[in-house]
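One chain of protein is taken out of this complex; the other chains stay put.
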Amino acid sequence: MNIENITKKLSESHGWQAKYREIMLFGKQLPELPEALKVGSALVSGCDSKVWLYVDLDESAQQLVLIADSDTRIVKGLLAIIIAAYAGKTPEQASQFSAYTLFESLGLISHLSPSRGNGIRAIVDQIQMQANRLA
Amino acid sequence: MNIENITKKLSESHGWQAKYREIMLFGKQLPELPEALKVGSALVSGCDSKVWLYVDLDESAQQLVLIADSDTRIVKGLLAIIIAAYAGKTPEQASQFSAYTLFESLGLISHLSPSRGNGIRAIVDQIQMQANRLA
Amino acid sequence: MTDIHSLRDDFPILDKSLNGQPLCYLDSAATAQKPNKVIDVIKTFYQAENSNVHRGLHTLSKNATNRYEAARETIAKFLNVSAKEIVWTSGATESLNFLAHGLSQALNENSKIAISPFEHHANIVPWQEACKRTGAQLLVLPMLENGVLDEAGAISLLQTHKPDILSIGHVSNALGNIHPIESLIKACKTLGTKTVIDGAQSFMHLRPDLVALDCDFYVFSAHKALGPTGVGGLYGRYNLLNTLPVYKTGGEMIQEVTFAHSTYRDAPGKFEPGTPNISGVIGLAAAVDYLNNISPSALQRYERALYQSLLQQLNQIKGVTVYGDTQNNVGIVSFNYKNEHHYDLATLLNTYGVAVRSGHHCAQPLMNMLNVNGTVRASLAFYNNEADVEHFINALKATIELLD
Partner (left out) sequence: MTDIHSLRDDFPILDKSLNGQPLCYLDSAATAQKPNKVIDVIKTFYQAENSNVHRGLHTLSKNATNRYEAARETIAKFLNVSAKEIVWTSGATESLNFLAHGLSQALNENSKIAISPFEHHANIVPWQEACKRTGAQLLVLPMLENGVLDEAGAISLLQTHKPDILSIGHVSNALGNIHPIESLIKACKTLGTKTVIDGAQSFMHLRPDLVALDCDFYVFSAHKALGPTGVGGLYGRYNLLNTLPVYKTGGEMIQEVTFAHSTYRDAPGKFEPGTPNISGVIGLAAAVDYLNNISPSALQRYERALYQSLLQQLNQIKGVTVYGDTQNNVGIVSFNYKNEHHYDLATLLNTYGVAVRSGHHCAQPLMNMLNVNGTVRASLAFYNNEADVEHFINALKATIELLD
């Protein structure tokens, strides 16, 4: 799944229900995280739903590797979008990248609100932090 | 000074300034409390201005005796009104008496507001309490 | 007394649309909506009456002080207690912190504090902190398997442990259960246990008569009872209240201050340092005035009927599990659908204009005991109607279709 694909699918879905249906389908394409990796240390805090996130660097390619999962279907779909956006970027590229602009253009900006229950913002912040650290 | 006199004078004064002028004149007629009696234990708490108050019973006449003073002219004048209203009453009469009604009829009810700085209410409450105790 | 059906018109927000749909507000347990009268009182206060209270001699200040103190009378009358037994706070959370601070001064390692398994975090964490400070032990009353308080078990636990304090919610915010606090308070009386009732969820729906209840303390939040945010209060039996230590200090609560030493006024004054939430207190009084114009029994009948209708329609949807006490309930349905996540349900319901809560409802320990990580919670108030219930049920059916 790539971001062009995602953008296209979302722009073709009219109404929030259709958008969420697509988002949940994106989530279905995200591989499930092995139970062994669903550990507390990987949990992103500040989410009402559970989100496990691993951010790593492919040393040879100098590209970010992201693995994530959630116990909710919508957040998992949003994670799929985030991963599609960040995966394959170098840490430098990632730290320049604005998930806000992306979510804005996808019409999903409300998911980046500071509402604590949401946590998408916490996920993005955490990826940015790690990217900055690796950069 | 009696309450009829006071009522008359106040009803003849038009405007607040004139009323306060009268009230301050009432205060001037109130004998000054000897310094020796201006002690902390006689202070009515809850007044921004200092108010010393003594409530006693003339055993033979079974009438309330009130002595009071204040370091402000207006409060002293209001004390003069209160004393004129209560003095000579038996404790029973005093506990039935409503200073609120009196102040209402004199157009001075705002002085009985719960504003802490004011304290007239605290004075009246204290007299009532003592009257109830003596009754 | 007004017809309940017409009251909805007093709430301007209920006319709004959410996501292009008429708003279906089923989140009154989080915060209640405000009638025009309350909004107008606040607006008028700032437009024409605003002043600080107490030590002012000018007319604005006197008027504001009168309003502020009259509000204390209004709330006291509503709860059937004396004005001097009402302390203003910033809300139920602060009220509970104040009580946990004050009542724990007398505790030690041999002391015990009992709470129920249904408590909101605001009625758990302050007592945990008190236990940490004093060494006291926290006891949790037992629950039946169906998410209902085990009344007999609770009373027997109280009798066995004779705790110093019982602090319990009148109504569970997560499930809506009305707890049998009358019998618990009665038991506590004979044991010398002080009783604190968290009334955040009962103030508006049940309008408790505190003399009849005979509890020692009762806390509430204005915003859950048609009033503004940032204000609430507590009732305390005067002789107990007045002996509590001060929690916050500052201006207005003092008798005299020198650099060496300060003395404090009597309750409630000594517990209200600084400039209070004046417009908040006045707004709360307007909310209570509004409630006073509604017959309590009519209101409860109306809310109960609406709840039963909602519950019945919800139960007809296969795969729905409803938690808690559906007999004694103020009008909250807390549920899950199959294995779907409450987050997904609530997010999709929102696309249909339905405002519900999802999650642990600040009652994580209860969720653990119910073996769920959260629920969807739809909570009713008297300004909801059958159209809201229908709106919600239709949205839920559509949501389920999307998910299945």
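All chains are identified by letter, namely A, B and C, in their written order; residue positions are counted from 1 within each chain.
Methods note: a contact is a pair of C-beta atoms (placed from the backbone, for glycine too) under 8 Å apart; a residue touches a chain by one contact, two chains touch by 3 or more.
None of the values given here were measured: they were computed from a predicted structure.
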{"item": "Touch partners, limited to displayed chains, of the chain removed from view", "value": "A, B, C"}
{"item": "Selected from C:S104, C:Q313 or C:N350 as touching the chain missing from the view", "value": "C:N350"}
{"item": "Given C:P163, C:P208, C:G236 or C:P276, the one touching the chain that is not displayed", "value": "C:P276"}
{"item": "Identified contact with the non-displayed chain, of C:G135, C:G153, C:G251 or C:G319", "value": "C:G251"}
{"item": "Selected from B:V75, B:L102 or B:A131 as touching the chain missing from the view", "value": "B:V75"}
{"item": "Full-complex contact with the absent chain, from C:A70, C:A83, C:A106 or C:V125", "value": "C:V125"}
{"item": "Residues belonging to chain A that touch the chain removed from view", "value": "45-46, 48, 110, 113-118"}
{"item": "Interface with the undisplayed chain - residues on chain C", "value": "12-13, 16, 18-19, 23, 25, 27, 30-31, 33-34, 38-39, 42-43, 46-52, 55-61, 90-94, 96-97, 117, 120-122, 124-126, 128-129, 138, 140, 221, 223, 228-231, 246, 248-252, 254, 256-259, 261-262, 273-280, 343, 346-347, 349-350, 354-359, 362, 364-365, 368"}
{"item": "Footprint left on chain B by the chain that the document does not show", "value": "15-17, 20-21, 24, 48-50, 71-75, 117"}
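Definition applied: only the chains that are shown with their structure count from here on.
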{"item": "Inter-chain centre distance, chain A versus chain B - centres from mean C-alpha coordinates, in Å", "value": "75"}
{"item": "Inter-chain centre distance, chain B versus chain C - centres from mean C-alpha coordinates, in Å", "value": "44"}
{"item": "Centre distance in Å when chain A and chain C are each reduced to the mean of their C-alpha atoms", "value": "37"}
{"item": "Interface hub residues of chain B, defined as touching at least two other chains", "value": "none"}
{"item": "Contacts with 2+ other chains: residues of chain C", "value": "none"}
